[in-house]
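The complex appears here without one of its protein chains, the remainder shown in place.
Chain naming follows the written order as A, B and C, and within any one chain the residues start at number 1.
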Amino acid sequence: MNTLAEETSLPKESESLWGKAWYKFRRDRTGMIALGVVIFFMFIALGVWAGLWGSGWSNVGGDMWAGPSPEHWLGTNIIGQDIYSRAIYSTKTAFEVGMVVAILSTILGGILGALSGYFTNSWVDELILWLMGVLDSIPFYLFVAAIAYALQGYPYSMHIAMIATFWTTTARLVRGEVIKLKNFEFVEAARAIGLPQGKIIFRHIMPNTFHILLVQATIVFVGAIKSEVILSFLGLGVVDGVSWGLMIAESTQEVQAGHYSNFLTASTFLFVLVMAFNMFSDSLQDALDPKKVSA
Amino acid sequence: MEMLQYALRKFITGIPLIIGVTLISFLLMVYFGPDKTYELVGKNATEEQIQEIRHQLGYDKPFVARYLEYLKELATFDFGYSDSTGERVNSILKRTVPISLALITPGFVLGNLLGIALALVAAYYRGHWLDKLIMGGSVVGMSVSFLIVIIAFQILLSSNDGLGWFPVRGWNVYSFWDYLRYITVPTLATVFVALGYNTRFYRAVIVEEMGRDHVRTAKAFGTPPGELLFKHILKNAMIPIITRIMFSIPLVVISGSLLVESYFGIPGVGKVTFDAITTGDQPILKAVVGITAVLFVIVLILNDIFYKLVDPRVSLK
Amino acid sequence: MTQPLLSVKDLVIEFSTQRGIVRAIDGVTFDIMPGETLGLVGESGCGKSVTSLAILGLIPSPPGRIVSGSIKLEGRELVGLSESDYRHIRGKEISMIFQEPMTALNPVFTIATQMTDVLMRHQGMTRKQARNRAIEMLALVGIPSPQKRIDEYPHQMSGGMRQRVMIGMALSCNPKLLLADEPTTALDVTTQAQVLEQMVKLQDELGTSVVLVTHDLGVVAQSCSRAVVMYAGRIAEESAIQPLFQAPRHPYSEGLLKSIPRIREEKLDELPTIPGTVPDLLHLPAGCRFVDRCYKADAACHQQEPPLEWQNNQAVACYHPNPAAGSNA
Partner (left out) sequence: MIIRACALLFLSSLLLAGGCSDGPKTTGMKVYRHSLNGSPTSLDPAQSATIYANHVVVNIYDTLYSYKYLARPYQIKPNLAAAMPDVSEDGLTYTIRIKKGVEFTDDPAFPDGKGRELTAADFVYSLKRHFDPKTRSQGSWFWSGRIKGMADWKQAGSDYDKEVEGLKALDRYTIRIILNKPFPQLVHTLAQGYSAIVPHEAVNYYGREFSVRPVGSGPFRLQTFDSVRAVLVRNPKYRKEPIDLAYEGYDEAIHGKFGIEKIEGRAPPLVDRLEIHFIQESLSRWNSFTKGDEIQYAGIPKELLDDVLARKQPNVLLKPEYAQRFFMTSGIETGFVHTDFNMADPEIGYNKDKRREEMNHALRCAIRYAFNWHERNKRFYNDMGVIFPGIIPPVVPEYDPDGPKDSLEYSPEKGKKLLEEAGWTADKLPTLTYGGVAQVDTRQIFEQYRGWLTKIGYPKEKIVFDSYASFGDFNKAVKQAKIKIVGMGWGLDYPDAENTLQLFYGPNGSPGSNNANFNDPEYNRLYEQSAVMQPSPERTKLYRRMNQIVLDSCVTISGLSRQEILLWHKNVVSYPDRSIVGGFHLKYVDIEEAGK
């Protein structure tokens, strides 16, 4: 009955979510530090990719379990490979795994989630929900192992397995969001003026779920590199090259004999990256969460 | 009674799920899983022997026939004999599942209870240093790889270089005392890892509940904090909490803790399953997958029933 | 002059947000006399709800905190009161009704539980007594067959019913003061009227003082004897109902009044509204907070905040107030 209320509450909404988010994020110290660390690791990875460093990871020149020395900063493993450059090289592996899995599973989850959310209680929704239910009910390692065999030899079997399992969470979240969104005026409007559904879903609805996708992507990234470690330990992980997982797997026996370098190096790298990513992802969540007023 | 009917109805709707899980996994193991034949042939095998074994393993039957067989096995809960040891799958499960449960449960329960406790504290002191401390801790916990934790704990607590208080590995449990000695390290590791995730999750849930209007109302009517937290907030927070716990149960029961078991050499179902995966012991895999799927459906049902118990708004229609 | 039941003096409340410290309440002062109904009026975000929460000591902290000022209940200082002491006041001496009847009641407990808990806590009743009292109250707030409905869950009731339950609950320990925060906003028009009536009636019977927080002057006109008009965390005008509605002295009050539709008038041209928007509390204009939206604004208004000045029990914070009712100019 009184027009003031709406009128005055309008302008707050109209500020862009992203603008605000970035504004908030910039003020979040831990978030910025975390981001810095992540970028640093990414830089290392790029360097390896470009062949600037870490290329010597496979040389077997060195001594057996040599301690730290000028030419081998962090010592060597049993067959005399330089642990430092192996760890460095593994950074690339980690990002490879993380990126591929995060990006693809997010896209997959986003699209399927949007579809099932938009066509709720249609056969599309039913089908997708069923698929998600099924994938969630297969024990993870069994599933990964199966895929790993399925694509034995292919370097990407592990990635595919992870993607196939990780997308469901994203999909569920997106689905929920889309169900909320699709009753909003702007969607109604779009429908009213007879836009094709494809356009509505992907032009009008999807963009409003990007904040979820972004956060999910970071979470999946972390999940991926952590799973890689365990899978590599179980012999289902990285096929060629080297990864922190392989290094730790390698170290599981050594550590009991007091050769800690392999173990400590790999797990430190892993821990720092994962930690940074977690913190980054948290701050991102806070920044993107419209409800959050303050710390 | 209405509940029973409901459960039945629900179970029937759960059948597609079971079909899906079994079908997909069976496809994977039949067409892509490792080929058992070559584990069974001798050092100096002949083509003939290889064919014989393939035949005995049923590898030469058409897929559909084998799948139907599988469904029959699942329906009758008789999965035949392991392809590696020849032991009855059921007796294998009967032997290993209890061990896994005994191994995992303490960590699982502790992980959740502590998680909830810490979450309550953190949520109650939201924004204060205590909250920040707990949350910081849980992020750290989340960031350490399970494998690393296991290795570290084994060195620190079990090996001679460390304290050497607990058995390094194995499972020679004959008394409650043995039991405690053998589960301590795995349990600690499990809790350590689970705690981070749980605390965060539960805190989020509880904080959300705290923000609800009715909580403010309760406050406005002078409800003391204890009552507020445990009666008004926790009862409402129950639903997500229960859901989370419920849905982690099937995997805990069946795949056990594969990592812990294979690292500590504990003959639980997790280890058996993994060996089955790597050696392509299909009868065991079929059992494990099938049972997991069924458990999931059951959990779905229990979960809904639980909703009803907690939340009057939910009706089992 | 009798001493006020509750007196708020120079209350200042700040919220720390990521964008900086926001001063949500900036020196608010008013009294509530026993048995009277005071309207607390203003647009959303003007601080009226914050004020009422402050009275109950429910300002979420962090981020909010009371910087200065005092809130006295019968001369007893409430600011800085310990949680446990406050608990004995909440629901017993001061109780509150909230805007959203849908969510304000706990969905997982029956009405009985929620009401009896309060009674048992504050009146030391047994469950049995408490239950009877609760049923009494429900009957009082006009809930049909209360002894049956008392065992229902909130979701089984209509919005109006729930709000009545809230009122019943609020009054069950016959408090001295009832804070009603937009009690009817969420209800449809007809229910609004009924609920409001119900409230006023009870208040007369029980002699409770009421602070009615609302953005809806219509409601105020119906039920209040006095009103405080707030704008952006400060009091713009305070006055008895009659003069306020006859001759609002503050241009803002004037604007608010104009924006109420009057059915009586024949020619209904579209509602006049106040131009502009509520200022961001972080970036208040220099001088009068209302200056940017005020048709009377001049250089002086841009200089500094106008003080709240009394003129025969009608206070206004403006350099160019409209003439008071009766005074001819």
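One rule holds in what follows: a contact is a pair of C-beta atoms (placed from the backbone, for glycine too) under 8 Å apart; a residue touches a chain by one contact, two chains touch by 3 or more.
Nothing here was measured: the structure is a model prediction, and the numbers come from that model.
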List the neighbours, among the chains on screen, of the chain that has been left out. A, B
Filtering B:L93, B:V173 or B:I233 for touch with the omitted chain leaves B:V173
Candidates B:L23, B:V41, B:V140 or B:I298 - the one touching the absent chain: B:V41
Touching the absent chain in the whole complex: find that residue among A:A87, A:I212 or A:A249. A:A249
Sole residue of B:L74, B:I99, B:A123 or B:L195 that reaches the chain not shown, by the stated touch rule: B:I99
Go through chain A and note every residue touching the omitted chain. 58-61, 64, 77-81, 145, 148-149, 152-153, 235-236, 239-240, 246, 249-250, 252-254, 256-257, 259
Residue by residue, what part of chain B touches the chain that was omitted? 34-47, 49-50, 52-53, 56, 81, 84-88, 95-103, 105-106, 109, 112-113, 158-160, 164, 167-176, 179, 234, 238, 241-242, 245, 265-267, 271-272, 275, 278-280
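One rule holds in what follows: only the chains that are shown with their structure count from here on.
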Most remote chain w.r.t. Chain B, using mean C-alpha positions, is C
Maximum number of contact pairs occurs between chains A-B
So, what's the distance in Å between the C-alpha centres of chain C and chain B? 53
Rounded Å distance, chain A centre to chain C centre (Cα mean): 49
Quick check: how many Å separate the C-alpha centres of chain A and chain B? 23
Each of the following residues of chain C touches two or more other chains, namely 62-63
If you look at chain B, which of its residues touch at least two other chains? 127
Name, in rising order, each residue of chain B that touches chain C in their complex. 127, 212-214, 216-225, 227, 232, 235-236, 310-313
So, in the complex, the side of chain C touching chain B is made of residues 56, 58, 62-63, 83-84, 86-92, 95-96, 98, 100, 103-109, 117-118, 121-122, 153, 155, 166, 169
Give every residue of chain B touching chain A within the complex, in rising order. 16-17, 20-21, 24-25, 28-29, 31-34, 127, 139-140, 142-148, 151, 154-155, 159, 161, 250-251, 254-255, 258-259, 262-263, 273-274, 277-278, 285, 288-289, 292-293, 296
